[in-house]
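Pasting a structure below so you can have a look.
The complex appears here minus one protein chain, its other protein chains still in place.
The letters A and B name the chains in turn, as written, and every chain counts its residues from 1.
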Amino acid sequence: MTVALKCEQVAKKIVKASPGAVIAADSTAIVVKSESLYQVAEFLKNTPALGFDYLANLTAVDYLDYFEVVYNLVSLQHNHSLVLKTRCRDRDKPAVPSVVSLWRSADFQEREIYDLMGIVFDGHPNLKRLLLWEGFVGHPLRRDYL
Amino acid sequence: MEIEKYSMTPLNEIDAAEGLRISSLMAASQHPIPDPDSWLDEEISRNVLVTTVDYVLDWARSRSIFPLMFGLACCAFEMIGTAASRFDISRFGMDIFRWSPRQADLMIVAGTLTWKMAPAVKLVYEQMPEPKWVIAMGQCSISGGPFKESYSVVPGINRIIPVDVYVPGCPPRPESLLYGITKIHQKIVKESIKRA
Partner (left out) sequence: MAIRTEPFILNMGPQHPSTHGVFRMRVTLDGEVVVDLEPVIGYLHRGIEKLGETRTYTQIIPLTDRLDYVASMTNNFAYVLAVEKLAGIEIPERAEYLRIIMAETMRISSHLMAVGFFLNDLGAMMTPVLYMWREREKLLDLYEMVCGQRLTYNYMRIGGVSQDVPEEFMPAMKKWVAEMPRFIDEYDQLLAQNEILLARTKGVCILPRDTAINIAASGPVLRASGVKWDLRKADPYSIYARFDFEVPVGTVGDNYDRYWVRMQEARQSIRILEQAIAQLPEGEVCAKVPHLLRPPVGEVYGHIEAPKGELGFYLVSDNSIAPYRFHIRPPTLINLTALKDMVIGWKVADLIITFGSIDVCLGEIDR
(Lines give C-alpha, C1' and ligand atoms only; values in the text may rest on other atoms or scores of the structure.)
Protein backbone atom coordinates (compact mmCIF):
# COMPACT_ATOMS: atom_id res chain seq x y z
CA MET A 1 0.00 0.00 0.00
CA THR A 2 1.25 3.46 -0.76
CA VAL A 3 1.54 5.15 2.62
CA ALA A 4 0.63 8.83 2.80
CA LEU A 5 3.33 10.37 4.99
CA LYS A 6 2.43 12.36 8.09
CA CYS A 7 2.71 15.97 7.00
CA GLU A 8 3.76 17.36 10.39
CA GLN A 9 6.84 15.14 10.54
CA VAL A 10 7.90 15.93 7.01
CA ALA A 11 7.28 19.62 7.70
CA LYS A 12 9.71 19.47 10.62
CA LYS A 13 12.40 18.03 8.33
CA ILE A 14 11.75 20.72 5.74
CA VAL A 15 11.96 23.46 8.33
CA LYS A 16 15.38 22.19 9.42
CA ALA A 17 16.62 22.38 5.84
CA SER A 18 15.02 25.66 4.74
CA PRO A 19 13.62 27.57 7.70
CA GLY A 20 10.59 29.77 7.20
CA ALA A 21 9.39 27.93 4.14
CA VAL A 22 6.39 26.11 5.56
CA ILE A 23 3.18 28.08 6.03
CA ALA A 24 0.93 25.24 7.20
CA ALA A 25 0.93 21.46 7.53
CA ASP A 26 -2.41 19.77 8.17
CA SER A 27 -3.56 16.20 7.69
CA THR A 28 -3.81 16.41 3.91
CA ALA A 29 -0.96 18.59 2.64
CA ILE A 30 2.04 20.80 3.33
CA VAL A 31 1.74 24.41 2.17
CA VAL A 32 4.98 26.26 1.43
CA LYS A 33 5.80 29.78 0.34
CA SER A 34 6.14 30.15 -3.40
CA GLU A 35 9.60 31.77 -3.14
CA SER A 36 11.07 28.73 -1.43
CA LEU A 37 9.17 26.15 -3.50
CA TYR A 38 12.21 25.15 -5.56
CA GLN A 39 14.47 24.54 -2.54
CA VAL A 40 11.80 22.50 -0.78
CA ALA A 41 11.17 20.44 -3.92
CA GLU A 42 14.88 19.81 -4.33
CA PHE A 43 15.15 18.75 -0.69
CA LEU A 44 12.22 16.38 -1.04
CA LYS A 45 13.70 14.82 -4.16
CA ASN A 46 17.32 14.49 -3.09
CA THR A 47 17.03 13.35 0.55
CA PRO A 48 17.53 9.56 0.50
CA ALA A 49 15.01 8.86 3.25
CA LEU A 50 12.26 10.71 1.38
CA GLY A 51 13.33 10.19 -2.23
CA PHE A 52 10.34 11.65 -4.10
CA ASP A 53 11.36 10.92 -7.65
CA TYR A 54 7.90 10.70 -9.30
CA LEU A 55 5.63 13.71 -9.76
CA ALA A 56 2.28 12.05 -10.28
CA ASN A 57 0.04 15.08 -10.72
CA LEU A 58 0.37 18.85 -10.99
CA THR A 59 -2.75 20.96 -10.94
CA ALA A 60 -4.05 24.35 -9.84
CA VAL A 61 -7.26 25.50 -8.17
CA ASP A 62 -8.76 28.97 -8.21
CA TYR A 63 -10.06 29.92 -4.77
CA LEU A 64 -11.13 33.48 -5.45
CA ASP A 65 -8.69 35.05 -2.95
CA TYR A 66 -5.70 33.07 -4.12
CA PHE A 67 -4.52 30.45 -6.60
CA GLU A 68 -3.28 27.17 -5.18
CA VAL A 69 -0.88 24.92 -7.10
CA VAL A 70 -0.96 21.28 -5.94
CA TYR A 71 1.84 18.74 -6.42
CA ASN A 72 1.18 15.02 -5.79
CA LEU A 73 4.57 13.41 -5.12
CA VAL A 74 5.29 9.69 -4.91
CA SER A 75 8.44 7.76 -4.06
CA LEU A 76 8.75 4.54 -6.06
CA GLN A 77 11.45 2.95 -3.89
CA HIS A 78 9.87 3.58 -0.48
CA ASN A 79 6.26 3.48 -1.74
CA HIS A 80 5.06 6.57 0.08
CA SER A 81 3.32 9.73 -1.09
CA LEU A 82 2.92 13.38 -0.15
CA VAL A 83 0.89 16.37 -1.25
CA LEU A 84 2.72 19.69 -1.57
CA LYS A 85 0.94 22.97 -2.17
CA THR A 86 1.84 26.57 -2.75
CA ARG A 87 -0.28 29.67 -2.96
CA CYS A 88 -0.20 32.80 -5.04
CA ARG A 89 -2.24 35.84 -4.08
CA ASP A 90 -1.64 38.03 -7.12
CA ARG A 91 -4.60 37.96 -9.47
CA ASP A 92 -3.21 39.97 -12.39
CA LYS A 93 0.21 38.38 -12.83
CA PRO A 94 0.41 35.21 -10.76
CA ALA A 95 3.87 33.64 -10.82
CA VAL A 96 5.32 30.48 -9.29
CA PRO A 97 8.79 28.93 -9.79
CA SER A 98 8.91 26.03 -12.21
CA VAL A 99 10.07 22.52 -11.22
CA VAL A 100 10.75 21.29 -14.74
CA SER A 101 14.46 20.90 -14.06
CA LEU A 102 13.69 18.47 -11.22
CA TRP A 103 10.80 16.49 -12.68
CA ARG A 104 10.28 16.64 -16.41
CA SER A 105 6.70 15.48 -16.11
CA ALA A 106 5.90 19.07 -15.15
CA ASP A 107 6.63 20.20 -18.71
CA PHE A 108 3.20 19.77 -20.31
CA GLN A 109 1.27 20.10 -17.08
CA GLU A 110 2.69 23.56 -16.31
CA ARG A 111 1.98 24.69 -19.86
CA GLU A 112 -1.60 23.54 -19.47
CA ILE A 113 -2.02 25.44 -16.19
CA TYR A 114 -0.60 28.56 -17.85
CA ASP A 115 -3.03 28.10 -20.74
CA LEU A 116 -6.18 27.50 -18.73
CA MET A 117 -5.52 29.43 -15.49
CA GLY A 118 -2.96 32.06 -16.42
CA ILE A 119 -0.32 31.25 -13.80
CA VAL A 120 3.19 31.96 -15.13
CA PHE A 121 5.93 29.48 -14.22
CA ASP A 122 9.33 31.19 -13.97
CA GLY A 123 12.09 29.12 -15.46
CA HIS A 124 10.00 27.02 -17.83
CA PRO A 125 11.86 26.71 -21.15
CA ASN A 126 8.85 26.85 -23.48
CA LEU A 127 5.86 28.44 -21.77
CA LYS A 128 3.17 28.89 -24.39
CA ARG A 129 -0.42 27.81 -24.82
CA LEU A 130 -0.96 24.09 -25.09
CA LEU A 131 -4.64 23.31 -25.58
CA LEU A 132 -6.08 26.57 -26.88
CA TRP A 133 -4.91 28.61 -29.80
CA GLU A 134 -2.66 31.69 -29.86
CA GLY A 135 -4.87 34.72 -29.73
CA PHE A 136 -7.52 33.19 -27.47
CA VAL A 137 -8.51 35.88 -25.03
CA GLY A 138 -8.74 34.92 -21.39
CA HIS A 139 -8.07 31.89 -19.23
CA PRO A 140 -11.15 29.66 -19.22
CA LEU A 141 -10.69 27.67 -16.03
CA ARG A 142 -10.71 30.73 -13.78
CA ARG A 143 -13.86 31.07 -11.73
CA ASP A 144 -14.61 34.52 -13.13
CA TYR A 145 -14.45 33.48 -16.81
CA LEU A 146 -18.03 33.43 -17.99
CA MET B 1 14.42 25.63 -28.85
CA GLU B 2 16.51 24.05 -31.54
CA ILE B 3 13.60 23.64 -33.90
CA GLU B 4 13.50 27.44 -34.35
CA LYS B 5 16.70 27.78 -36.30
CA TYR B 6 15.60 25.49 -39.13
CA SER B 7 12.33 27.20 -39.81
CA MET B 8 11.87 29.77 -42.54
CA THR B 9 9.24 31.58 -40.48
CA PRO B 10 9.73 31.70 -36.72
CA LEU B 11 7.49 29.28 -34.88
CA ASN B 12 5.58 31.85 -32.89
CA GLU B 13 4.61 33.57 -36.12
CA ILE B 14 3.24 30.29 -37.46
CA ASP B 15 1.25 29.88 -34.25
CA ALA B 16 -0.01 33.46 -34.34
CA ALA B 17 -1.09 33.09 -37.98
CA GLU B 18 -2.97 29.91 -37.10
CA GLY B 19 -4.64 31.72 -34.21
CA LEU B 20 -5.76 34.53 -36.52
CA ARG B 21 -7.24 32.02 -38.98
CA ILE B 22 -9.18 30.35 -36.18
CA SER B 23 -10.50 33.61 -34.74
CA SER B 24 -11.58 34.90 -38.13
CA LEU B 25 -13.34 31.64 -38.96
CA MET B 26 -15.08 31.77 -35.59
CA ALA B 27 -16.27 35.32 -36.27
CA ALA B 28 -17.48 34.45 -39.78
CA SER B 29 -19.48 31.35 -38.74
CA GLN B 30 -22.16 32.80 -36.54
CA HIS B 31 -25.09 31.28 -38.46
CA PRO B 32 -25.55 27.75 -39.78
CA ILE B 33 -25.26 27.12 -43.52
CA PRO B 34 -28.64 26.04 -44.94
CA ASP B 35 -28.89 22.31 -45.75
CA PRO B 36 -28.99 21.33 -49.44
CA ASP B 37 -32.28 19.46 -49.05
CA SER B 38 -34.13 20.37 -52.26
CA TRP B 39 -33.85 16.74 -53.35
CA LEU B 40 -36.51 15.86 -50.77
CA ASP B 41 -39.10 17.74 -52.80
CA GLU B 42 -41.44 15.00 -54.13
CA GLU B 43 -42.85 17.03 -57.06
CA ILE B 44 -39.66 16.92 -59.08
CA SER B 45 -39.50 13.21 -59.76
CA ARG B 46 -42.93 13.15 -61.37
CA ASN B 47 -42.61 16.00 -63.83
CA VAL B 48 -39.18 15.59 -65.35
CA LEU B 49 -37.83 13.11 -67.86
CA VAL B 50 -34.24 11.98 -67.57
CA THR B 51 -32.02 10.19 -70.04
CA THR B 52 -31.10 6.58 -69.34
CA VAL B 53 -27.39 7.38 -69.49
CA ASP B 54 -27.64 9.98 -66.74
CA TYR B 55 -29.62 7.65 -64.54
CA VAL B 56 -27.18 4.77 -65.01
CA LEU B 57 -24.18 7.03 -64.36
CA ASP B 58 -25.63 8.33 -61.15
CA TRP B 59 -26.71 4.89 -60.04
CA ALA B 60 -23.16 3.66 -60.60
CA ARG B 61 -21.72 6.68 -58.86
CA SER B 62 -23.84 6.08 -55.79
CA ARG B 63 -22.88 2.43 -55.55
CA SER B 64 -19.12 3.07 -55.52
CA ILE B 65 -18.50 6.03 -53.26
CA PHE B 66 -15.01 6.55 -51.85
CA PRO B 67 -15.38 7.79 -48.27
CA LEU B 68 -12.80 10.02 -46.61
CA MET B 69 -11.52 8.85 -43.26
CA PHE B 70 -12.22 11.79 -40.99
CA GLY B 71 -12.69 10.35 -37.55
CA LEU B 72 -12.09 12.92 -34.87
CA ALA B 73 -13.22 11.29 -31.60
CA CYS B 74 -15.29 8.39 -30.23
CA CYS B 75 -17.58 8.07 -33.25
CA ALA B 76 -14.51 7.16 -35.27
CA PHE B 77 -14.48 3.83 -33.50
CA GLU B 78 -18.01 3.06 -34.58
CA MET B 79 -17.07 4.10 -38.11
CA ILE B 80 -14.18 1.63 -38.03
CA GLY B 81 -16.60 -0.92 -36.64
CA THR B 82 -18.86 -0.34 -39.60
CA ALA B 83 -15.91 -0.94 -41.91
CA ALA B 84 -14.83 -4.07 -40.04
CA SER B 85 -15.92 -7.55 -40.90
CA ARG B 86 -19.17 -7.73 -38.95
CA PHE B 87 -21.08 -4.73 -40.31
CA ASP B 88 -19.29 -4.90 -43.59
CA ILE B 89 -19.31 -1.63 -45.47
CA SER B 90 -17.76 -3.12 -48.59
CA ARG B 91 -21.04 -4.74 -49.51
CA PHE B 92 -22.12 -1.17 -50.31
CA GLY B 93 -19.09 -0.59 -52.46
CA MET B 94 -17.33 1.64 -49.96
CA ASP B 95 -14.48 -0.62 -49.08
CA ILE B 96 -11.50 1.67 -49.49
CA PHE B 97 -11.38 4.54 -47.06
CA ARG B 98 -9.31 7.19 -48.73
CA TRP B 99 -6.88 9.29 -46.75
CA SER B 100 -6.38 11.98 -49.31
CA PRO B 101 -9.31 14.35 -49.93
CA ARG B 102 -8.40 14.65 -53.60
CA GLN B 103 -9.51 11.06 -54.16
CA ALA B 104 -12.66 10.96 -52.06
CA ASP B 105 -16.24 12.02 -52.61
CA LEU B 106 -17.96 11.42 -49.27
CA MET B 107 -16.74 13.00 -46.04
CA ILE B 108 -18.04 11.34 -42.88
CA VAL B 109 -17.30 13.74 -40.02
CA ALA B 110 -17.34 11.56 -36.92
CA GLY B 111 -16.63 13.24 -33.61
CA THR B 112 -16.50 16.59 -31.88
CA LEU B 113 -15.32 19.54 -33.93
CA THR B 114 -13.47 22.24 -32.04
CA TRP B 115 -12.70 25.75 -33.24
CA LYS B 116 -9.00 24.90 -33.33
CA MET B 117 -9.66 22.08 -35.79
CA ALA B 118 -12.27 23.97 -37.86
CA PRO B 119 -9.94 25.62 -40.44
CA ALA B 120 -8.44 22.20 -41.17
CA VAL B 121 -11.89 20.69 -41.79
CA LYS B 122 -12.85 23.55 -44.09
CA LEU B 123 -9.59 23.18 -45.99
CA VAL B 124 -10.09 19.43 -46.43
CA TYR B 125 -13.68 19.99 -47.62
CA GLU B 126 -12.52 22.52 -50.18
CA GLN B 127 -9.84 20.14 -51.43
CA MET B 128 -12.43 17.50 -52.32
CA PRO B 129 -13.45 17.61 -55.99
CA GLU B 130 -17.10 18.00 -57.04
CA PRO B 131 -19.50 16.19 -56.71
CA LYS B 132 -19.10 15.71 -52.97
CA TRP B 133 -21.34 14.91 -50.04
CA VAL B 134 -21.03 15.21 -46.26
CA ILE B 135 -22.47 13.01 -43.52
CA ALA B 136 -22.54 14.41 -39.99
CA MET B 137 -22.19 11.37 -37.73
CA GLY B 138 -22.96 11.58 -34.06
CA GLN B 139 -24.44 14.24 -31.79
CA CYS B 140 -21.24 16.26 -31.55
CA SER B 141 -21.08 17.02 -35.24
CA ILE B 142 -24.84 17.63 -35.51
CA SER B 143 -25.15 20.16 -32.73
CA GLY B 144 -22.17 20.08 -30.39
CA GLY B 145 -23.50 17.12 -28.43
CA PRO B 146 -22.85 16.85 -24.68
CA PHE B 147 -20.22 19.60 -24.98
CA LYS B 148 -22.46 22.21 -26.52
CA GLU B 149 -21.94 24.90 -23.86
CA SER B 150 -18.18 24.62 -23.96
CA TYR B 151 -16.00 27.55 -24.95
CA SER B 152 -14.12 25.71 -27.65
CA VAL B 153 -16.64 23.44 -29.40
CA VAL B 154 -18.31 24.27 -32.70
CA PRO B 155 -22.09 23.87 -32.22
CA GLY B 156 -22.60 21.66 -35.24
CA ILE B 157 -20.47 21.30 -38.35
CA ASN B 158 -23.13 22.95 -40.48
CA ARG B 159 -21.66 26.24 -39.28
CA ILE B 160 -18.73 25.78 -41.59
CA ILE B 161 -19.65 23.21 -44.24
CA PRO B 162 -23.02 22.21 -45.79
CA VAL B 163 -24.27 18.82 -44.58
CA ASP B 164 -26.36 16.35 -46.57
CA VAL B 165 -27.29 13.64 -44.07
CA TYR B 166 -27.36 13.75 -40.27
CA VAL B 167 -26.95 10.46 -38.39
CA PRO B 168 -27.95 10.91 -34.73
CA GLY B 169 -26.67 8.85 -31.83
CA CYS B 170 -23.95 9.00 -29.23
CA PRO B 171 -22.31 7.09 -30.84
CA PRO B 172 -24.72 5.87 -33.55
CA ARG B 173 -24.79 2.13 -34.02
CA PRO B 174 -23.21 0.82 -37.22
CA GLU B 175 -26.69 -0.02 -38.50
CA SER B 176 -27.66 3.67 -38.19
CA LEU B 177 -24.63 4.75 -40.17
CA LEU B 178 -25.48 2.23 -42.88
CA TYR B 179 -29.03 3.62 -43.03
CA GLY B 180 -27.56 7.10 -43.43
CA ILE B 181 -25.44 5.81 -46.29
CA THR B 182 -28.48 4.38 -48.06
CA LYS B 183 -30.07 7.83 -47.77
CA ILE B 184 -27.01 9.28 -49.48
CA HIS B 185 -27.47 6.73 -52.26
CA GLN B 186 -31.07 7.87 -52.73
CA LYS B 187 -29.94 11.49 -52.76
CA ILE B 188 -27.31 10.91 -55.41
CA VAL B 189 -29.81 9.21 -57.72
CA LYS B 190 -32.52 11.83 -57.17
CA GLU B 191 -30.15 14.70 -57.70
CA SER B 192 -29.57 13.68 -61.29
CA ILE B 193 -33.28 13.82 -61.88
CA LYS B 194 -33.38 17.27 -60.34
CA ARG B 195 -30.53 18.53 -62.48
CA ALA B 196 -32.09 17.24 -65.69
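Throughout what follows, contacts are C-beta pairs under 8 Å (C-beta built on N, C-alpha and C of every residue); 3 or more make two chains touch, one makes a residue touch a chain.
These numbers come from a predicted model, not from an experiment.
Engineer: Using the contact definition given at the top, list the shown chains touched by the missing chain.
Structural biologist: Looking at the entire complex, the absent chain's contacts are A, B.
Engineer: For the chain that's not shown, point to the residue among A:Ser18, A:Gln39 or A:Asn72 touching it.
Structural biologist: A:Asn72
Engineer: Over the whole complex, note the residues of chain B touching the chain we left out.
Structural biologist: Residues touching the hidden chain, for chain B, are 1-3, 6-7, 11, 69-74, 76-78, 80-81, 84-86, 99, 111-112, 114, 116-117, 120, 124, 146-147, 149-153, 170-171, 173.
Engineer: Write the list of chain A residues that the hidden chain touches.
Structural biologist: 1-2, 28, 53-57, 59, 61-62, 70, 72, 76, 79, 83, 103-105, 107-109, 116, 129-133, 140-141
Following the convention adopted for this analysis, only the chains that are shown with their structure count from here on.
Engineer: Go ahead and note the Å separation of the Cα centroids belonging to chain A and chain B.
Structural biologist: Inter-chain centre distance comes to 43 Å.
Engineer: Within the complex, which stretch of chain B touches chain A?
Structural biologist: Within the complex, chain B touches chain A at residues 1, 12, 15-16, 18-20, 22-23, 115-116, 151-152.
Engineer: Taking the complex as given, what residues does chain A use to touch chain B?
Structural biologist: 125-126, 128, 132-136, 140, 145
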